[in-house]
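A single protein chain has been removed from this complex, and every other one stays in its place.
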Amino acid sequence: MLRKLLAFLSVYYAHMTVYRGEILFWLLTGLAPFFFMAIWVEAARQGLTDRDPLAFARYFFFVFVTRQLQVVWVTWTLSEEIRSGAFAFKLLQPLDPFWHYLAQHVAERGVRFPMIFLLLLVFLWLYPGALFWVGGGRLFLGLAASLLGFLLNFLVAYALGLLALWLEEATDLYNAWYVFFMLFSGYLAPLDLYPQAVRGVLDLTPFPYLAYLPAALWSGEPVPGVGRGFLVLLGWTLLAFLLARGLWRAGLRRFSAMGA
Amino acid sequence: MEYAVVAEELRKTYWVAEKEPGLFGTLRHFVRRRYRRIEAVRGVSFALRPGEIVGFLGPNGAGKTTTLKMLTGLLYPSGGRAEVLGYRPQDRRPAFLRQITLVMGNKAQLLWDLPVLDTLRINAAVYEIPEAEYQKRVRRFASMLGIEGVLTQPVRKLSLGERMKAELMAALLHHPRVLFLDEPTLGLDVNAQAAVRDFVRQYARAEGATVLLTSHYMADIEALAERVIVIHEGRLLFDGGLKGLVERFAPYKEVRLDLEAPLAPGDLAPFGEVVELRGQSARLLVEKPRLTAVVARLLAEFPVRDLAVEEPPLEEVIGRVFREGRVA
Partner (left out) sequence: MRYLRLFFTFFQAAMAARMEYRANFLAALAVVLLESAGMLFGLFLFYRNGYDLGGWRWQEALLVMAAARFLDGFFTSWLSPNLQKISERVQQGTLDFVLLKPVDSQFWVSVEQFTVWGLPSLLVGGLLLAYAAPAAGANPFYFLAGVVLGAVLFYALAFLMATTTIWFVKLYNVVNFLGAVLWNAQYPISAFDRPFRLFMTYVLPVYFMTTVPAEVALGRKGPGFLALLALLAGVFFLLSRAFWRFALRSYGSASS
């Protein structure tokens, strides 16, 4: 198993370096937190909230980082492979294709993160003094939330991608999930600025723990209910896992009935 | 095990959505869909002994690919029974998947932007081939196929022939015992076709593998298979030796003529079916009982420079079978 893992990661890492130009542009596509950073920093400067401008800068930078850890495209790959018929080859292997896709994503982070380092430099140049050491505990918790968030995103995207077996094209469905994420995760504004009533509902959804939780942890802001947050996130991840397994079984039946 | 591959009354039925052309058709299709039943395979039975190489023939849409997909477990049969190496293919057990392979001439499993070796390494990991054994197989296959030089080039830079050879390497790396080859020589030039054929033959002989192969190129079938299975519109037309196929469906001989002067198109029509007429040379198919009489008349009525009687090419025999839709 270890050998399998290493072979997958090394080959897919090579694969991803071929797409480094693509990945760079994709990274740039995800710059929205920087633009919202610019808006909130300006607003804070004019005295809108009691957060100071640098706190906003810090928050949005970490929103960006955690988002980059959680980026997935497996819906797209599945749709593409199902339509082109390449999916059949994966089914002929004595290994669940899930591991192929997961390894691709993990390997891709190895290409993506060195690029993020460059953005870090730009950020430090724009907002000197925005970053400080928050302590190992928070760093670890934020990372754990990000990785769990990645897993949840991946499982949801995987489940939606399998729907391509019925719908031929499933990428728009993932866009729907992404819009929910964007609006309710703290991607556009720190969630503590949302009206209290809205937050009460959001706390039960997985979204606040995908961006707000890790970003707030990393930027050293007070975060009440961390333990509960992890539990909710874990619960949704488990649910997504079951959904993905169920759709995989049903999808195989479907595929073997219709071909593709 | 008596048989490596068994198909028994195998059936497959699909429903496909239909759409009329034009904007109106689109809108109607969007609101309410009409479906049509397609019987791709309607009860096909055959069995392959271990080590046999069998050609699987039929025109486009005859149900060849559907049958292959059922035998590899990609498609669930609507009826009948499939059995490969004692397994039910549709269960997709890992032990079964480790022993088969499917090559599709029009689809690629290689990673497009990476060198061939990288895909091979993935497959080695998937099929748990030990490192030393992996190296040995890669060297052996590459030299058999003559593509040692291109294994480190990205797949997209390879020629069609090289790519197909590399696909075969990837598909056979785990030493499968049953090979399903769907048009493995599609679009290749004559040399590459011959190389692919030789490779398949050598591999099958060395490993005692069973091969079921479809191809549009009769040369493939003639070179590899002693036995052929012909299906047409989802039904079995013929199952037997290549020679038997010719005798059964082609009670013809081909007469090649070389003449002193060009002929008008209609001149030869009374003697048999004109397959080709080019200036002063012609080829025509003549039913065997009439052969002697026809040859005598041809010699008497036309200024013949040369005349030869041969077995007709397999393509024409098969084409004739399909055109007439004759059922065995």
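The letters A and B name the chains in turn, as written, and every chain counts its residues from 1.
Methods note: a contact is a pair of C-beta atoms (placed from the backbone, for glycine too) under 8 Å apart; a residue touches a chain by one contact, two chains touch by 3 or more.
Quick caveat, the model's predicted, so the values are computed rather than measured.
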item: Option from A:I39, A:L118 or A:L231 whose C-beta touches the chain left out; value: A:I39
item: Absent-chain contact - pick from A:A86, A:L147 or A:M182; value: A:M182
item: Of A:S10, A:T49 or A:T205, the one touching the omitted chain in the full complex; value: A:T49
item: Absent-chain interface as seen on chain A, which is shown; value: 19, 21-23, 25-26, 28-32, 34-35, 37-39, 41-43, 45-46, 48-49, 126, 167-173, 175-176, 179-180, 182-183, 188-189, 193-195
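Everything below uses one rule, namely that only the chains that are shown with their structure count from here on.
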item: Chain A and chain B: spacing of chain centres that average the CA atoms, whole Å; value: 46
item: In the complex, chain B residues that touch chain A; value: 14, 66, 69, 72-76, 90, 92, 94-95, 97-98, 100-102, 104, 107-109, 111, 113-114, 118-119, 121-128, 154
item: List of chain A residues in touch with chain B within their complex; value: 3-4, 7-8, 10-11, 14-15, 18-19, 84-86, 88-89, 91-95, 100, 252-253, 255-259
